[in-house]
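Below are the structure tokens for one structure; questions will follow.
For this depiction, one protein chain was excluded, whereas all remaining protein chains were kept in their positions.
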Amino acid sequence: MEDPTRREEADPEVRKRVQDSFDRQGLMAHLGARLSHIGPGRVHIVLPARPEVTQQHGYVHAGATSAIADSAGGYAAYTLFPADSEVLTVEYKINLLAPASGDHLEAVGTVLKSGRTLTVCGLEVFGVAADGTRRLVANGQQTLIRVDVKAP
Amino acid sequence: MEDPTRREEADPEVRKRVQDSFDRQGLMAHLGARLSHIGPGRVHIVLPARPEVTQQHGYVHAGATSAIADSAGGYAAYTLFPADSEVLTVEYKINLLAPASGDHLEAVGTVLKSGRTLTVCGLEVFGVAADGTRRLVANGQQTLIRVDVKAP
Amino acid sequence: MEDPTRREEADPEVRKRVQDSFDRQGLMAHLGARLSHIGPGRVHIVLPARPEVTQQHGYVHAGATSAIADSAGGYAAYTLFPADSEVLTVEYKINLLAPASGDHLEAVGTVLKSGRTLTVCGLEVFGVAADGTRRLVANGQQTLIRVDVKAP
Partner (left out) sequence: MEDPTRREEADPEVRKRVQDSFDRQGLMAHLGARLSHIGPGRVHIVLPARPEVTQQHGYVHAGATSAIADSAGGYAAYTLFPADSEVLTVEYKINLLAPASGDHLEAVGTVLKSGRTLTVCGLEVFGVAADGTRRLVANGQQTLIRVDVKAP
């Protein structure tokens, strides 16, 4: 597993493009998620643990865990795309390894292979306790497609 | 694909058990999702399309689509479990086939194989237009584990 | 699950194209697999159970089960492609539901969604006893990409 503290920043233009797109995702705001790192080929998203994101036992719901993992991978891919393009998730697979609990979750999306059409990302989600202790709670793999946006 | 109009109901005790568990999922209420069918080995969940569940282009976010698919599969498995047990998602994989739009989404979880420890479900999500037209927007497969709850 | 006896045949030109490509797959011949049906968007492959394809307990190895499932899905997609194109597997996910045994296995690949670039297939593998009894032993989902071949 890569060092989650490695924090090379993407170019300001790329970071602005990712942040602007993220801010248009109604779901991320509704869940209370926020971008915590935008690096080249690597994006982190934080989700505070709140009653609004739980499953029946009080842990964070697999659907919320997956939502931030999917977005982290999507934006990781997007950091390597040209400006006039969009990213769509083709598919992903995720294993829920441990009950997702803690002060907050942190999803890390990392580009494994960046192609002209398709990109493959690794997905990790950590449960982070109030004292900063981290535990891997989900691990996945995602395929994304780049869609070029035509000028009007 | 099975006929989504087939509507055999589960036993009242099972339906109550599923509904009670669903009502404890903070995420489902927060997303605005509700159970629309509880059959033996088959559960449907409806999610109205609202700005709170969108991605950056205004379609329903893959994370919200996945969340209802995951819950539909989990509860489909749960309908076949004994009363003193719980269900946990081990993993799932989902393909996003088309932009998820319409009046609402309907997720259908169907048990493909029910074993003593592990259950495998098929997951389908349809975008349903105001006129009732249905389109398959996501398709997946899920593995779940049964956890027996010890009496105190 | 669809009726595995439904047997609409693809056009002769398509069937020839699929058979020719299959015959160039060294692995299929080495495993002893053969095409048993080529329909539009649907391909079946049969694999006789032999010691050469087993795992450590004498059942058919997950790798052999997957190999015929992957090829069945790939050729199912290919039946819907134009003549001057190729098909590549992007990814697949497969659940091994039961020990793969019997006289032979039959893999069935079925196109779920056919797009201009990407195709998604459902994968099923049945263990077939000498008396014709069928049992689902594996179930999966696959993403494929169409690659257009340039004229020289």
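By letter and in written order, the chains are A, B and C; residue numbering begins at 1 in each of them.
The rule is simple: contacts are C-beta pairs under 8 Å (C-beta built on N, C-alpha and C of every residue); 3 or more make two chains touch, one makes a residue touch a chain.
Note that the structure is predicted; figures quoted are calculated from it, not measured.
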Residues of chain B in contact with the chain not shown: 90-91, 93, 117-118, 120, 143, 145
Positions on chain C contacted by the hidden chain, ascending: 21-22, 24-28, 30-31, 50-57, 61-64, 66-68, 70-71, 86, 88-96
For chain A, the residues touching the chain missing from this view: 93, 95, 97-98, 112-113, 120, 122, 136, 139-141, 143
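Note that in this section only the chains that are shown with their structure count from here on.
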Copies chain A and chain C touch via same or different residues, half shared test: same
Angle of the C-alpha superposing rotation, chain B to chain C, to the nearest 5 degrees: 180
Interchain centroid distance [CA atoms averaged], chain B/chain C, Å: 29
For chain A paired with chain C, centre-to-centre distance based on mean C-alpha positions, whole Å: 34
Multi-chain contact residues (two or more partners), chain A: 90-91, 93
